[in-house]
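All protein chains of the complex are present and in place, except for one that has been dropped.
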Amino acid sequence: MSKNYVKTSTGTWEVVIGLEVHTQIKTNSKLFSGAATTFAGEPNSQVSFVDAAMPGMLPVPNKACIEQTVKTGLALNALINLVSVFDRKNYFYPDLPQGYQISQLYHPIVGPGYLEIDIDDTVKKIGIERIHIEQDAGKSVHDVMPSSSLIDLNRSGIGLMEIVTQPDIRSGEEAMEFIRKLRLLLWYLGTSDANMEEGSLRADVNISMHRPGTPFGTRAEIKNVNSIRFIGQAIEYEINRQIGLLEEGEQVVQETRLFDAAKGVTRSMRGKEDAQDYRYFPDPDLLPVILDEGFVQGLKDSLPELPDQKKKRFMESYGLSKYDASVIISDIRTPTYFESAVKNAGEKEGTAKLIANWVTTELFRVLKEESLEIDQSKIPAASLAELVNLIQDGTISGRTAKEVFLDMWTTGKPAKIIVEEKGLLQISNTSELEQLAENVIQENPDVVQKYKAGKDKLLGFFVGKMMQLTGGKANPKIVNEILVKKLSE
Amino acid sequence: MTDLTRLDYASIRKGLTSKAFTTKEVVQSYINKMDSTRPLNCYITECTDKALKDAAASDDRIQNNEARPLEGLPLAIKDNYCTKGILTTNGSKILSNFIPPYESTITHRLKGAGAIALGKTNLDEFAMGSSTITSYYDPTINPWKKEGSDRDLTPGGSSGGSSASVAARSSLIALGSDTGGSIRQPASFCGVVGLKPTYGLCSRFGIIAFASSLDQAGPITRTVRDSAIVLKQMAGHDPHDFTSVKYPVPDYEAALTGNIKGLKVGIPKEYRMEGLDFEVSEWWEKTSQWLSEAGAEIIDVSLPHTRYALPVYYIVAPAEASSNLARYDGVRYGYRAEGAESIEEIYEMTRTQGFGDEVKRRILLGTYVLSAGKYEDYYLRAQRVRQKVTDDFTEVFKSVDVLLTPTTPTTAFELGENTADPLAMYMQDLFTVATNLAGIPGISVPVTTSREGLPIGMQLIGPRFGEEVILRTADVIERVAGFKLKEEF
Partner (left out) sequence: MAINRSDIKRIEKLAKLKLSEEKIDDFSVRISRVFDWVDQLKEVDVEGVAPMASPLMDLQKHTTGLREDTVTDGDRVHDVIQNAPSSQHNSFVVPKVVE
């Protein structure tokens, strides 16, 4: 039985989820005008007459919006439609200047594809139904004036991709993982900043409940959920709400709901009023977008290495564990840092693994403490490589290295300088250490006695003594070897 | 001195270059004519002060031998072309206070070529009509009257202000727009030349949209040569209009060779339909004889889907209009209803008060044919029949060079006639509308006056980008017909 099933006193329920993800296409200018797409400009400063739907203004599509969407489609293993058509979706809203949104209903630019997500150590394919291009609306500001709303059209006409999944998602966790994975893919592609705080990625969640093995139930659509955590919360709330209704013998109403993040609940957005009738029809100002195979192939050839490919390569060529590889590829900058450090450190057995370890533990910890991104790291990749080299060639011990690392972070000095200045060089001189071991053994005859009587664990006592005497600088490996040898004499 | 308003532009241009008179004198005589013909209500806005200033600048240019192709041309502009800093109403209350901060491509080009704007001409509200009576600014009156009658006649529409001003000599050339016949029908009613170019030849940027896939800009002139001269400056690709075609603009004036020997002229039998005035039919026959005598071959042809053109038009045009006119919502520009307390009231009251009955009817009709359940049966079916209508033309132009038809079934009717029955008014577009559906060019040229003393026009239809051949043929008709505007105009 699937762990996603929800069990109640009346039996088992399964949730069926489909997502419609709206994400801002990364471009300099808008979908149909030459106005900028920068975030948070002065009100109406990034607005052309086209964006304000002034009489007689006409849309001219931005080539980059087409390219970015095709690239995204290719990365989602999707069919690229060589002919796509912009339609008008007609409705009135104060921040929708044209009285219609230009979108693609009947012939979207990207057709079926899929995205693989890792869930409980297995790979699950989530089907992509389509991706279409559409315009964003403007923004209504309600909190500046007491009885009026202010309309700012800076966002009006910004290009969005709407990525629509098949109803393949079966839990809130899967939905959240899908968004995480998609966002990562978009970052790698550079086709969207997918920044939820700035509202450049938001999702509509379609959700229904049914008994396993029976047809899907009636779904509700939760609009515009704008954080991964909220998606999880909204789904959890909705599962309980719908089960509650169904178990009371009531119906789930097909409707649009909003997620109230403060209360953690969803509530109905449109009342009983008649369903919207958007009167879609092909935009007569825009001819069909016709792409040729060469154009698509060119974009395919230009795709960067994507997260799953990178993960596989890191595991295969650097011997990283699946976990380490996953952690390193889970944002766009870390792989660059990691690979730069590996390159600087040179090819040695275990170097890459050691670097991965340092990056995911020590480096991530200090970055997090200071809220820095890895490309703002106070220890450049080359310096980390040098530190790792010092550990590997036995110049310093791992324990010393942690101290050196922190010094590097605060002072910005290279590892070698810190090691020299602080006299942290590891003692690997065998005769020196042999002499020291001799002294320790002679000073503790009773412990030697017990060790020889079979208490092997007492080796640690001698190691500790030697470390104490050398201020921790003794090479622990050599110390071990010498002591074992001498104590068995 | 001769009345300068009696010269065509070809003669004005000669006179200006030879310094027989000045632009200022030309413009002043037009201003005088604007004053004396004001009861015809050709203009909504007059820009005479600016025109005189421009005239002075034009004279400077001529002095410096820097005359441009349309230097000193007294131009009237239909009030659906946006003109920077000049009120642009589109004949509607809803834009009764709208001053565009931008200029349409066509007016920009013509002004740049030396044309001088006299003012903005009256039209049916939003160019929807065939009589110029639906204008918020009262009807325009045709300078022609039936012999022995002083009853006011319509100049036709929607470019009625433009055609009446050219006939009444209160402008030399006027800009019109043609969605279903709105240049050719009023030109025919007023005894002047009206040309609707190939869809995509002239930019639509800055012309207030009625039905985007049908609208085309075109000139209304007193002679075919003037149409050829001004078209050359209007035509040509505009990067701001996605439906503007990259087509090398020929020298249309050079096409007026007077030679049509061997030209194949098609007479479509389907245009001999019920409702065609007997006298118009006679002159259609006579015109074809002229062409035959001039060496053309007259061929009977068939356009089997002609009768469906008008019903297709009355689905397609309102559908596009219902969406194009959604932007007039009282939020960003134009009229806003007083006393509206909510956004819904702003929409409904503004649009209810701001649009006239005919516009409302067409918006509702268009909304209906796009609405759920109707889209397939009406809109999509109409688009399919539109293709069949277009295919008829494609087929027929394999065997003929031009088609000759009447422009309108009747001569000008009285103001207030044909208003009770919408179909009667729609029949005005019977012969013109198919070319808009197919996107091909048509020109109306006056051939005579009827026994009642009203102008009769004939239409020449050409294949796509066939402007040269229809202008050449129209020029031949014009020479044979020797049609004259009334002396007293």
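The chains carry the letters A and B, assigned in the order they are written, with residues numbered from 1 in each.
Basically, a residue touches a chain if its C-beta (ideal position, glycine included) is under 8 Å from a C-beta of that chain, and two chains touch if they have at least 3 such contacts.
Small disclaimer: the values here were computed from a predicted structure and weren't measured.
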Quiz item: So which shown chains sit in contact with the chain we cannot see?
Solution: A, B
Quiz item: Where the complex has a chain not shown, which of A:Gly18, A:Gly73 or A:Pro94 is the residue touching it?
Solution: A:Pro94
Quiz prompt | Chain not shown: contacting residue from A:Ala36, A:Val265 or A:Leu406 | solution = A:Ala36
Practice problem: Touching the hidden chain in the full complex, which residues of chain A are there? Just list them. | Solution: 27-29, 33-36, 42-50, 52, 60-66, 85, 90, 92, 94, 140-142, 144-145, 147-153, 258, 269, 274, 277, 279, 281-282, 284, 287-290
Quiz item: Hey, which chain B residues sit against the chain that's not shown?
Solution: 97-99, 101-102, 199-200, 213, 237-247, 305, 307-308, 311-312, 314-315, 322, 329-336, 340-348, 351-352, 355, 357, 360-361, 363-365, 367-368, 371, 378, 380-388, 390, 421-423, 426, 437-440, 464
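We adopt the following convention: only the chains that are shown with their structure count from here on.
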Practice problem: Using mean C-alpha positions as chain centres, tell me how far chain A is from chain B in Å, no decimals. | Solution: 58
Quiz item: Can you name the residues of chain A that touch chain B in the complex?
Solution: 49, 52-61, 88, 90, 92, 94, 97-100, 149, 151, 277, 279-281, 283-287
Quiz item: Which positions of chain B touch chain A when the two form their complex?
Solution: 80-82, 88, 90, 95, 98, 100-102, 104, 204-209, 211-213, 239-243, 319-320, 322-323, 325-327, 329, 331-333, 343, 347, 367, 370-372, 375, 379
